[in-house]
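With one protein chain held back, the other chains of the complex are shown just where they sit.
Per-chain residue numbering starts at 1, and chain names A, B and C are given in the order in which the chains are listed.
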């Protein structure tokens, strides 16, 4: 029933995180994972820079993981989020949920991503290949709408 | 836009499969994966034995992957399923879907698992630690019900 | 036509596959199940609850009212339990 939350500059190893969840107990039947990557945006992007609110970011992710546990009988939850400069193709975020059955693992994993997007204090700024920077990524309506299915 | 379907006796490497999907093109933003494991069933189970219908199993998984592609604009799809004797804690099935955005990757991944469960020709038989065998796992109503959300 | 059997259907019939030759009166998958039930105790046992038996013609799922005409391979098996 472990919950692991980590916010870090360096990359992470999804398989090691998955193994940690599935080997910690022997009744895991299902593991759902999500990995978010920095897209190339048709070659225009040189990097995303992720700013976060230290302290609050960890608390929000813990709170979201706790809400997922209150809704579904899952086993382990791991949420990792990077900050700093992230190049196209690199991992940004990782969520893994283990459980006895697939439906709750899938639901909790997607729930955590949906709430992470809209309530965890992270902000993305784009750096362009032409050297310009400063465009903060705007929040998407689609992300707010994604929350509706969990009401 | 690759679709990879493999039915094999040996275990597989989820990270290598995930890397293959996310490194084949540079605009992947999202990767959803599911791994199904053989549960210990409170220590009573010594192994699951998976029988399949060679030929049809591959065709059904290809068909299901094709239906997922018709519904969501996903990029790569990988579906791996093992057969033969599988010990508790070992992987049985793996589905990975990459895409530009998370909602379609999650949806396609869960859709494929739900249909795989009810229409891919695999059957599980239990081997008990007391040496007895022969109990075929019965199909679950929950698996039929899981299909309703995709109608 | 080649008949193939899987899981407990295979165990009850006692073989994984065989050539079968049904009479002209057998038109649909359901007719074929009925006819097979009359081919011996092992078939009667395997198909005693015909409703639960899933059938594929040439490796495609079909319903019991589907005509078998032209199929080279028919498969009988219990509900699937993979994944």
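The working rule: contacts are C-beta pairs under 8 Å (C-beta built on N, C-alpha and C of every residue); 3 or more make two chains touch, one makes a residue touch a chain.
Being a predicted model, the structure only gives us computed values, none of them experimental.
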Touched by the hidden chain, restricted to displayed chains: A
To test your reading of the contact rule: which positions on subunit A touch the chain that is missing from view? 36, 50-53, 55-56, 59-60, 81, 92-93, 113, 116-125, 136-139
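The working rule: only the chains that are shown with their structure count from here on.
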Where the centres are mean C-alpha positions, what is the separation of subunit B from subunit C, in Å? 26
Determine the centre-to-centre distance between subunit A and subunit C, using the mean Cα coordinates as centres, and give it in whole Å. 48
Multi-chain contacts in subunit C, i.e. residues touching at least two other chains, fall at 83
So subunit B residues touching two or more other chains come to 36, 113
